[in-house]
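For this depiction, one protein chain was excluded, whereas all remaining protein chains were kept in their positions.
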Amino acid sequence: MRFRLTPRETSFYELFASAADNILRGSQLLMELLGAEPATRVEIADRMRAAEHAGDDVTHAIFHQLNSSFITPFDREDIYRLAGALDDIMDFMEEAVDLVVLYEIDELPKGVERQIEVLGRAAELTAAAMPNLRTMDHLTEYWIEVNRLENQADRIHRKLLAHLFNGTYEAIEVMKLKQIVDVLEEAADAFEAVANTVETIAVKES
Amino acid sequence: MRFRLTPRETSFYELFASAADNILRGSQLLMELLGAEPATRVEIADRMRAAEHAGDDVTHAIFHQLNSSFITPFDREDIYRLAGALDDIMDFMEEAVDLVVLYEIDELPKGVERQIEVLGRAAELTAAAMPNLRTMDHLTEYWIEVNRLENQADRIHRKLLAHLFNGTYEAIEVMKLKQIVDVLEEAADAFEAVANTVETIAVKES
Partner (left out) sequence: MRFRLTPRETSFYELFASAADNILRGSQLLMELLGAEPATRVEIADRMRAAEHAGDDVTHAIFHQLNSSFITPFDREDIYRLAGALDDIMDFMEEAVDLVVLYEIDELPKGVERQIEVLGRAAELTAAAMPNLRTMDHLTEYWIEVNRLENQADRIHRKLLAHLFNGTYEAIEVMKLKQIVDVLEEAADAFEAVANTVETIAVKES
């Protein structure tokens, strides 16, 4: 299931598109997790881990290509930041799934499905935007929409925190669930970091 | 209440000064929060949110100017880091106020007022230092003093943690209060990150 990349023959554009496609797959696995039976969850976590390894391979290919290229299509620091933020998204999504399995969560609190929906929408937009780095088309719309989604994710996250602490849950349960909703919020922040770096690249090119 | 900036006509110096003035306003709102009634708290949180939005506008103006300027007064990476760290301070202060309202905290533990005093002092020093980036005067004193304040904040924070876990509080209450004192400590760390970046800029210029 792992990507086999030959870095020197693959362009930065294709590598960023691979990373984003992989994130899209990850966000679909998060969605599958929502209604899944415990046995299925373990299998989803395995597929998520495979996706995260594939993401690591792409990140490593980008860094290798960056360090061995004399000429790069964008500023080196922007490529570095973009690859790092894409990698972070995948790590946070994988961690969320792993924690659900690890803590044997019976039922996720109402509101988590909205967090995951927002991540799914951000993943679609990111996967659609990466190929546009070549032409710089439609990147402003992408950037604005992901920033809007991050604000929405933030409001959902804060409502979830208020819900977790409203007295319904035992302290130990609050701790487990809080760790999961926090890591999903970190994934939303990482999507925004990707979008902000894309904006930086686009402004420099304009 | 939002800044209306026309980035191309405003210098980096003025933008950094705006960001720091805004942080100073945020730190004053934190201070007001301390003795406030529940009803007033909501209103303070609204003003804090407005200040944070104003901060976002300044940050965005700095990034836009950075990306569209051919010549910058300092290294691009230093401008990027400085703007990012100033933005972080505001985000953490806003989060602290929001959590107090969200969790309906009756009384903040003794020691939080000392955290907020240190943040207030760091905000004053930062607001006074930003205009000096133009002349590079008195930046060493500023840098040393903010580092000293961060060490002090760290000691206050660790004492607060020991206090929260001394058996007085219920587990759920510890979680809520810990999140608030942790985010205030993150604000103190972000002040230090600003000061360290200013030092970097000053050493390069000397």
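We just call them A and B in the order they show up, numbering each chain from 1.
Methods note: a residue touches a chain if its C-beta (ideal position, glycine included) is under 8 Å from a C-beta of that chain, and two chains touch if they have at least 3 such contacts.
Just so it is clear, the structure is predicted and the values come from calculations on it, not from any experiment.
A.B. asks: Looking at A:Glu14, A:Glu32 or A:Glu77, which makes contact with the chain not pictured?
C.D. replies: With A:Glu14, A:Glu32 or A:Glu77 as choices, the missing chain is touched by A:Glu77.
A.B. asks: Can you work out which residue in B:Leu34, B:Met136 or B:Ala171 touches the chain that's missing from view?
C.D. replies: Result: among the candidates, B:Ala171 touches the missing chain.
A.B. asks: Who touches the missing chain here, A:Arg121, A:Lys159 or A:Lys176?
C.D. replies: Spelled out, the listed residue whose C-beta touches the missing chain is A:Lys176.
A.B. asks: Could you list which residues of chain A touch the chain missing from the display?
C.D. replies: The list for chain A reads 63-64, 67-68, 77, 98-99, 102-103, 170-172, 175-176.
A.B. asks: Using the document's contact rule, name the residues of chain B that touch the chain not shown here.
C.D. replies: Considering the whole complex, chain B reaches the absent chain at 77, 158, 161-162, 165, 167, 171, 174-175, 178, 196, 199-200, 203-204, 206.
Here is the rule we go by: only the chains that are shown with their structure count from here on.
A.B. asks: Nearest whole angstrom, what separates the Cα centre of chain A from the Cα centre of chain B?
C.D. replies: The separation of the two C-alpha centroids amounts to 27 Å.
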